[in-house]
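One chain of protein is taken out of this complex; the other chains stay put.
After this line comes subunit A, so read on.
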Amino acid sequence: MLVLVESYDMLRWPAVSRALAGAAHSKGSIATTNKVRASSNMVEVFVDGKPVMVESGTTVLQACEKVGVQIPRFCYHDRLSVAGNCRMCLVEIEKAPKPVAACAMPVMKGWNILTNSEKTRKAREGVMEFLLSNHPLDCPICDQGGECDLQDQSMMFGADRSRFTEGKRAVEDKNIGPLIKTIMTRCIHCTRCVRFASEVAGVEDLGTTGRGNSMQIGTYVEKMFMSELSGNVIDLCPVGALTSKPYAFTARPWETRKTESIDVLDAVGSNIVVSTRGGEVMRILPRLNEDVNEEWISDKTRFAYDGLKRQRLTQPMVKDASGQLVATTWEDVLTRVAGALQGVQGSEVGAVAGGMVDAEALVALKDLLNRLDSDTLCTEEIFPMAGAGTDLRSNYLLNSRITGIEECDFLLLVGTNPRYEAPLFNSRIRKSWLHNELQVAMVGHKVDLSYSYKHLGETTQVLQEIAAGTHPFCKVLVQAKKPVVVLGSSTLQREDGAAIFKAVSTIAQNSRVSSGVEDGWKVLNVLHRVASQVAALDLGYKPGVNAIQKNPPKVLFLLGADAGCITRADLPKDSFIIYQGHHGDVGAVMADVILPGAAYTEKNGTYVNTEGRAQQTRVAVTAPGMAREDWKVLRAISELAGVTLPYDTLAEVRRRLEEVSPNLVRYDDVEEANYFKQAHELSKAVNQSLLAAPLVPPQLTVKDFYMTDPISRASQTMAKCVKAVTEGAAAVDEPSVC
């Protein structure tokens, strides 16, 4: 809201401020000017007569925001470069002949910024009149209605009557993909999308063509906006020119309920807002979190929500005599499961946990199996157990944190494609590369990252040479003042994962020593690809299904395990497989008993992201049909099996989580890990040799990005994206109402 200030004797203020400034330079006797002397680049300006100290170089808009006065704008965005082309932020500076664009003009000493004077208001009304002159009357059919900057600002700052009697211009719609709906007639040419695409996303696809009235924003040639962060332009566009195609015409913002939650489709743990209406998810929007995802989310996070409605397990199922899965009741299915668990020895029970399981379910399963004398709980993702393995947390976390990338000056990526494995991490690297001159080098298959990097090769030989110090690149590495090494978890899935880890650990330790950086700086990082891995390792799960393959159990519990690591062929003939999850994917097909669980939008779950930050999802919709929250199913099984778990409510489960590992309930905080030197010493004892196979991450092109987990595999929008990427945008079947 604007602050209306009665400034009576305006002429007095600049004179006073000049006097103050003069005094500061000579004596500095007045208290307020002490600050001017202390940090020499602080400048005093006045916003509607209120004095405020700002650093020199801040813009008028930022100075006003510091006081709490928000100046209307369309083209300015604090994460993009300044364009200054919308002219909505024009404010009058006292005794200046023309109003200045607040977003672009740096403040001068002693200026009095009048944000609500006659001239300012006239300027805003004029700009609004011009913007609306070519803007179509689409509000009733425009998706942005209710959350449209143009609507809000025209109500607040625009004129109340129109003088428009001419004709409006129209622009053709552009097809830039199956995700973004473009109605370019509504575009006001703020160029936020152009700047986002070129700066943050790194794809220089969008641009402006023509000038003046015939200016158009688009890709000029029929090209798709092919970036994994493309959906963010939908949030950026202040009008309804760029909207979400899957969300088109489905809901209005005032009728949705917003629930704050966390995304679990990758290991970054982006903060999201789940908008629901009538018990179904309407759309997913990003939430601001400076440390994790700023205000962006990837396309998979944003658009895969329609997969939550397809292929869902809604009823408990049991395989009958003919081998078909038949729906049944909870009592029946739980009795069978409890009977199976009670009928075998501890060594004959095993469990595999998948990639989207919350920590509450993981701890409940572990407690249940431990009470049945079994400790064969595995995750699908492998982590080398040789050396320190998962005993030291620093071995498997992204220790530098995502914000640490902004401070480092040299980054070495090993066997990972962060662009598609963790898009928000990649955008942070790009931000650092763009603004802080980060140097990036990569060992692994050459991939198209959104920034330039030095490709060192893709063989393990290169890794060995860098570790030994014989590679020519080591000279550059030695000069790094704050080095960071990121190892992708896909390389650890190989058989020589332990040797790779040892080599990377050596590289990290050497570069740490040679850089002379202080103790708090962490060099070695592991980038995970699944959301539940860090929590599972924190709780004591064995990484990789080795333990199960060596000793195949008679009863196997699959908790959301859909990667197909263990199949019927690996188990003895009459084995009993129990699957608990939310989608009918690979795991459900091979199961004897299906227990329907809740997806991430339907439960209060704790997920730890790859940095080690515990975050919680919240219930946005209830699970469909007879599905229940995962830990509750396990608690019910335990009661029927005679080994009742000691918790009945969510608070008690979280207390148990705290008992095992306190960082799991310290939400939104990163628990730092240490003992790098000791871990390195232990890894030196590893005696594995590196295989000759090249380091190739599984996600190489954008085609591999869209469908990686049960929810996105069930999503029609993601399928359309894959089709568009492989066959072209025109090949995708869209309803003609668009």
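Please note the rule applied: a contact is a pair of C-beta atoms (placed from the backbone, for glycine too) under 8 Å apart; a residue touches a chain by one contact, two chains touch by 3 or more; residues count from 1.
Note that contacts and distances are computed from a predicted model.
Enquirer: What is the protein name, per UniProt, of the chain that does not appear here: "Tubulin epsilon chain", "Thioredoxin domain-containing protein", "SAGA-associated factor 11" or "NADH dehydrogenase [ubiquinone] 1 alpha subcomplex subunit 6"?
Expert: UniProt lists the chain that is not shown as "NADH dehydrogenase [ubiquinone] 1 alpha subcomplex subunit 6".
Enquirer: Where the complex has a chain not shown, which of A:A498, A:V555 or A:A623 is the residue touching it?
Expert: Reading the full complex, the residue touching the unseen chain is A:A623.
Enquirer: In the full complex, which of A:K366, A:K632 or A:R713 touches the chain missing from this view?
Expert: Reading the full complex, the residue touching the unseen chain is A:K632.
Enquirer: Decide which residue listed in A:E260, A:E331 or A:E495 touches the omitted chain of the complex.
Expert: Answering carefully, the residue with contact to the hidden chain is A:E331.
Enquirer: Among A:D152, A:E222 or A:D648, single out the residue that touches the unshown chain.
Expert: A:D648
Enquirer: Mind pulling the subunit A residues that touch the left-out chain?
Expert: Given the touch definition above, subunit A has residues 330-331, 619, 622-623, 628-629, 632-633, 635-636, 639-640, 648 touching the missing chain.
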